[in-house]
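Selected chains from the complex are presented in situ; the others are not included.
When the chains are written out, they are named A, B, C and D in that same order, and each has its own residue count from 1.
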Amino acid sequence: MYYTDKKLQIPITVEKPNPVFARMLQQAIGGVEGEIRVCMQYFFQAWGSRGPAKYRDMLLNTATEEISHIEFLSTAVALNLEKAPVKLQEEISADPIAGAVLNGMDMRHILSTGLSAYPGDANGVPFDMSHIYASGNIAGDMYCNVAAEATGRTLACRLYNATDDPGMKRMLAFNIARDTMHQQQWLAVLEELGPTHLPVPNSFPQSKENEEYSYKFFIQTVDKQVGNQEGQAWTSGTAPDGHGKFEPFIAGPLEGAGEPNLGPGRPDTFGQKEQAMVSPNGTAAANGSGKYTYVETVKA
Amino acid sequence: MYYTDKKLQIPITVEKPNPVFARMLQQAIGGVEGEIRVCMQYFFQAWGSRGPAKYRDMLLNTATEEISHIEFLSTAVALNLEKAPVKLQEEISADPIAGAVLNGMDMRHILSTGLSAYPGDANGVPFDMSHIYASGNIAGDMYCNVAAEATGRTLACRLYNATDDPGMKRMLAFNIARDTMHQQQWLAVLEELGPTHLPVPNSFPQSKENEEYSYKFFIQTVDKQVGNQEGQAWTSGTAPDGHGKFEPFIAGPLEGAGEPNLGPGRPDTFGQKEQAMVSPNGTAAANGSGKYTYVETVKA
Amino acid sequence: MYYTDKKLQIPITVEKPNPVFARMLQQAIGGVEGEIRVCMQYFFQAWGSRGPAKYRDMLLNTATEEISHIEFLSTAVALNLEKAPVKLQEEISADPIAGAVLNGMDMRHILSTGLSAYPGDANGVPFDMSHIYASGNIAGDMYCNVAAEATGRTLACRLYNATDDPGMKRMLAFNIARDTMHQQQWLAVLEELGPTHLPVPNSFPQSKENEEYSYKFFIQTVDKQVGNQEGQAWTSGTAPDGHGKFEPFIAGPLEGAGEPNLGPGRPDTFGQKEQAMVSPNGTAAANGSGKYTYVETVKA
Amino acid sequence: MYYTDKKLQIPITVEKPNPVFARMLQQAIGGVEGEIRVCMQYFFQAWGSRGPAKYRDMLLNTATEEISHIEFLSTAVALNLEKAPVKLQEEISADPIAGAVLNGMDMRHILSTGLSAYPGDANGVPFDMSHIYASGNIAGDMYCNVAAEATGRTLACRLYNATDDPGMKRMLAFNIARDTMHQQQWLAVLEELGPTHLPVPNSFPQSKENEEYSYKFFIQTVDKQVGNQEGQAWTSGTAPDGHGKFEPFIAGPLEGAGEPNLGPGRPDTFGQKEQAMVSPNGTAAANGSGKYTYVETVKA
């Protein structure tokens, strides 16, 4: 269960409201690198957690924290929209600065929300929940979480850099610090699991995979040359799982692979007749020429 | 530039075509854990790559490989759809096994593609490109890539487990092996970068973040107790970046944080009048009572 | 800020796990009538709330409650997936009951989550946040909320009816009761605001709208007959706002309305030449005939 | 069946074409508060209508009217795009006013439509049909419709306020009037049904819901205090359905609710091994320690 105290996690102040920065902040709320994503991701990982209970507990704590982040960011959006222009009227359009601000705004802040935040990104694209990764595999989920916090911290740094409002910089300095922590905590789980967590999932026996290709870096260049491998940790040496040995490999069709042939179409799938023509021995017409025949299928 | 030899990367055979397995395989093509995602993700990371050229080269090789994976999986879908029922007619519906197969199929394999693959997942949801993470930060991108390959390998293992067709198991053993490699190669980049790649991005000076909270695990439980921290790598010890020190922290509103107050609504944003009523000193009406006033805004 | 006690709001038990019911329950989690929607909708309404503080408080309480609902429904999904088939192997396919169950499952419960819930609907369509209505108008928002709870309670009743598992019926009886309350509480706000809350928004002066058509029911039938109006509360009598008078009206183009004419296309928008041909007096070519001329636009 | 007379419903004129206002108008066409939504919503409610025929008739009339609204709004978009800049060339970029206009435009009005409307919102997000609510329950649908018209009228008021073009104000005054009517007519149905339409659906016997919680306002604050309930219509008094009695309730886990335990993962779902380890009595490993065992699952 969940509870609130109706307060923000941190104080939010904006000295110079900027409606364009309000639009930028939407990315941190409803962007794929944003807070709704991590909040819901950690919740769904927790709610489906199987195995040691400590992981559910950890995820629940941090997921709950993230609601507070969405909350204060939404407050920051609303405060940046104070005094925003809501008209296109002539005297405003003639003013290049006011006009530019209006044009750079998210119009839905005027039209849909009446100067508040909503769960979309800086381009107004609504967040969609397909971005919630909760695989049922704790190691896979931890990598998803580090990825989310790495892109999230990068976003927060870019927002910090974009503004010169002291209140906004203070808020983002807090976000950046929390993203630091969250990166570290998910990585700590992986450290604790040790290198035997690799490859993910570690519950599939590697003897069942096609081991010939498990540590080969495929070189797909048309000149079929290995080239200079210097400084490329992924073509020689021991792999991060501690037992694989990297090697370069000139890629090409493996033994037995040729051009696929799906044969003629079935008449009852309603391609063109030319696709369903067959020779006496059942092969597709190479070029639809006359010695192939077509058998009508719809009779009823 | 890109080139083809029209061949598959590996031979694809299906002994017992199974239209329900064709539907399952769609997840590996157009699911968020699937091959279109990694293909496009690595391409966009490569095409926007700045800094050392070796990363662009590495990404291009693997992105190019992934097209071949989409190709042979699509072939596998088509082969599993050979002999699929395409009618609901009575004699079929009365047959529980044939009927069950039809009901478990992706109907769009009948209706939209004529028994071929398409870029959607096992539920028919089309892949959308918001899942392509290319942040311009090589470390963040590598974590995104490990995450993609970890969920991808988990998916491939589940597919391997779901089928008993020997040809399909052979194909998936290859996919699993390549996912092993791809996990390792992205992790090798991170290893090569060393622990100073953390926190991501490492180009933002940590002195600018709110360092008081950079390594504190926030405990959000209502009982405000630290509880048993045993076996929790994320509440004590050194953080994976090698310099942070983890500590538990009972979360609560930080100093100065209170209940936010956005004040009364502006009349020209068209909330209800009751929201825009103000007292003589400009505060919002607590309960819309009568001593507050509303000023009309629409005049033109 | 938000807190958790790691417990469920209500006890969840499943006597006879049913993977198809797990799929149905997804609608209550990630469907448009589901709990993520109301949770996020109430939160965003609260976080952008302007005017009397009591509305923010009310919304926060109920939004916070809804997280608990998503949580216990997710637990119910996981419990219904215990013992789910995860293989298509021959012996299972030959069993009509097990096969039917497998075919009726959400394949992503096997492939993507490892037998847990995710934020999508009963067809696997991920929830998208465009469904979060937070208009900045308290009356409009209340109607959105009643709508959400009315469709939500209908969904819960259908789920209650669909299952015969006693634990699931108990859970849904709780959901239905809470949906009853939530309908009532949003309606209570509207009652409290009184009929002057209509039309929404009440801050736009009705004198500015085209009052001639404010209470006319437009009859769009091709026979242009008013027909039998008996028992139709919307064509006569006083409107719910207490002052409008309903009347039927035979719809047709209002005075001055004709067929629109956008004229010829501009050559620099790259329609076909025939669309951009103009007569000497600047009108579009009626039928692209010869007396019209086209002026080339691309010169650089 | 449906018919047209090729005319607009009302005359549309634009004195001062404004491409940024064209972008704003897109919200009224393809936004979630817009006309495509109500048009399609009323049609699907009508086409699936069961029970008294008068509701189907009412819905059909208004749905048909809404097509005309989309039509004249699309015409208004095209007229506002007359004379829009379609180039970024240097002399234009150097002109702050022309440049600002271009930057505030929807680029797809230049690139995709050649200066006409399309079914997306003011941010270019295409309308998606998941917003069509047609629940098969007439009362639920009426609330959905009031909600749509309330947010729609709010949008129209904001658009009216944003422009100073007399023709556009005239058009929007008509839209606002029709939204007034449409709100009233859906509310009239609810009035006609009387308070026994509540709770929706009224066909589920309230005796089957968990009546203990049907009229309790859950207070989710961490301090577990009821607080000041003054002026809160939702915590005391009779509920809008005429028989429920509101009461405040300090929320907490109900009797029997504890921390959920989904147990260890099944090996054949490919979480990490650590998640699937079980003690001799079948419980999950608390912390993955050594006395737990893992049984391999992939054998074939």
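Just so we're on the same page, a contact is a pair of C-beta atoms (placed from the backbone, for glycine too) under 8 Å apart; a residue touches a chain by one contact, two chains touch by 3 or more.
Keep in mind it's a predicted model, so treat the numbers as computed, not measured.
Number of identical chains in the whole complex, 4 of which are shown?
6
Operating definition for what follows: only the chains that are shown with their structure count from here on.
Where chain B and chain C touch, do the two copies share over half of their residue numbers, giving same, or under half, giving different?
Counting shared over all numbers used gives less than one half: different.
Using mean CA coordinates as chain centres, what's the chain A-chain D distance in Å?
Taking the mean C-alpha position of each chain, the two centres sit 25 Å apart.
Just how far, in Å, is the C-alpha centre of chain B from the one of chain A?
4
Would you please write down the residue numbers of chain B that are in contact with two or more other chains?
Residues 32-33, 125, 151, 154, 157-158, 160-161, 164, 220-222, 231, 251-253, 257, 259, 262, 265, 268-271, 286-287, 297-298.
Draw the chains as dots and join the ones that touch; what shape do you get: line, ring, star, complete or other?
complete
What does chain D use to touch chain B in their complex?
Touch residues, chain D against chain B: 154, 157-158, 160-161, 164, 169, 222, 230-231, 268-270, 286-287, 297-298, 300.
Note which residues of chain A are touching chain B in the complex, please.
3, 5-12, 32-33, 54, 58, 60-62, 64-65, 75, 78-79, 86-87, 110, 114-116, 125, 128, 130-131, 133, 135-137, 139-140, 143-144, 146-147, 149-151, 153-154, 157, 160, 170, 173-174, 176-181, 183-185, 187-192, 198-201, 203-204, 206, 208-222, 231-234, 237, 239-241, 244, 246, 251-260, 262, 265-266, 268-271
Within the complex, which stretch of chain D touches chain A?
Residue list for chain D touching chain A: 16, 18, 20-21, 23-24, 27, 31-33, 96-97, 100-101, 103-104, 121-125, 151, 154-155, 158-159, 161-164, 220-223, 251-253, 257, 259, 261-265, 267, 269-277, 284-288, 294, 296-298.
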